[in-house]
Each structure stands twice: as structure tokens, then as C-alpha cells.
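Here the complex is missing one protein chain, while the rest keep their positions.
Presenting chain A:
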Amino acid sequence: MKLNVLIIVILLMTGCKENSKTTPVNEEITKDVASHTVNTADVELEIYDFAGFEKFLNKKDNKIYVVNFWATWCAPCVKELPYFEKLNTEYKNKNVEVILVSLDFPHMYDKKLKPFIKEKALKSKVIVLDDPDMNTWIPKVDESWSGSIPATVIYKNETSKFYEQSFNYEELDKEVNQFLN
């Protein structure tokens, strides 16, 4: 299993919110993952609040970063994930890196997110953003973002473009190529 997601779990010291109180939710996607059949012991999540996450939007190393905001409960996000995966593979030697930023709910990390990462064998870097103060951090990603997902940022050094939309592979390929030239 060559999973790119094995790093450190960063426990957020501030807040230390109890998420046990949350209402059970109707998940948009249920059929894809049967959690009980998957052993996810080797899947470790890299979890950040926005302050910790912000560095992934501000790398200045001449690399092109494709940062996709998604969640397992978001059907259109799950649908476009394979295109991001394909992009990550095909452009690996062209200095392009895909980062998949999960906005899954903390109480679903073990039940949904980890089994999903394992079953889909995601090769791109997956990180988790858990920061309930969305009104503060959403505009910091992009002023125009209303907050709907999927949403994607493509950037290279100081040049950045934001997309509040779904992608197919051709569209994604086209956008990334604009950064290559």
C-alpha cells in the first residue's frame, strides 16, 4: 500500500471541541464505502486548523500546486476526484502537485474519510482542514468564494487562480497548462 497520507496527526490544542454532540447526518454518498470491511489502521490523517493549513496555499518553490477542497459527503467532489488523481500522476514530472483538502466532519474521519482514502487508494496528498470559523478563513482562500464545494485553487509562486466549480479532466488539464507556459 503506497499511501501518501501517512504523516502525523496534529491535535489542535485550541478549542479541543467535543464533536460527539453533532446531529447524525444524511450522507450524500453512502454506497461507495462500507467502513466495516476496511481496516484503516494504517491510514493516518494530517489535520490542520486554517492557521496551520495556510502554508499549503503559500508555497513559493516554483512548483504548480493544485489545491482541491472536497469532502466524502459531496457528490460532485467525489465525481471529479479521479481527474485530480490522474493529473497528479500525469504531471508529476512536470513539477505539478495535487493536494486534496478534505472538509469532512471530525466525527466521520474514522467512519467515512479513512475508509474512503484507503478504498480509492488515493495517491495525491490528502490533508484535512478542520476549522469551524469558516467566515474568517473562506475569504482568505479567495474573496470571491461563496463557500460551496468543490472548489479549487491553482497557484505557482505569486500567481494564483480560484475556481468555484466542478472540473472534468480536459478543463483541469487546460488550466494547469496555462501555469506551465
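Quick note on the criterion: contacts are C-beta pairs under 8 Å (C-beta built on N, C-alpha and C of every residue); 3 or more make two chains touch, one makes a residue touch a chain; residues count from 1.
Going forward, contacts and distances are computed from a predicted model.
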Assuming one chain is omitted from the figure, identify its UniProt name from "ABC transporter permease", "SoxA A3 domain-containing protein", "Thioredoxin family protein" or "Branched-chain amino acid transport system ATP-binding protein". "Thioredoxin family protein"
With respect to the chain omitted from the figure, which of A:39, A:89 or A:148 is a touching residue? A:148
I'm checking contacts with the chain that's been left out. Which of A:45, A:64, A:81 or A:103 qualifies? A:103
For chain A, which residues touch the unseen chain? 15, 17-19, 21-23, 25-28, 73-76, 103, 105-106, 132-135, 138-139, 144-150, 164, 166
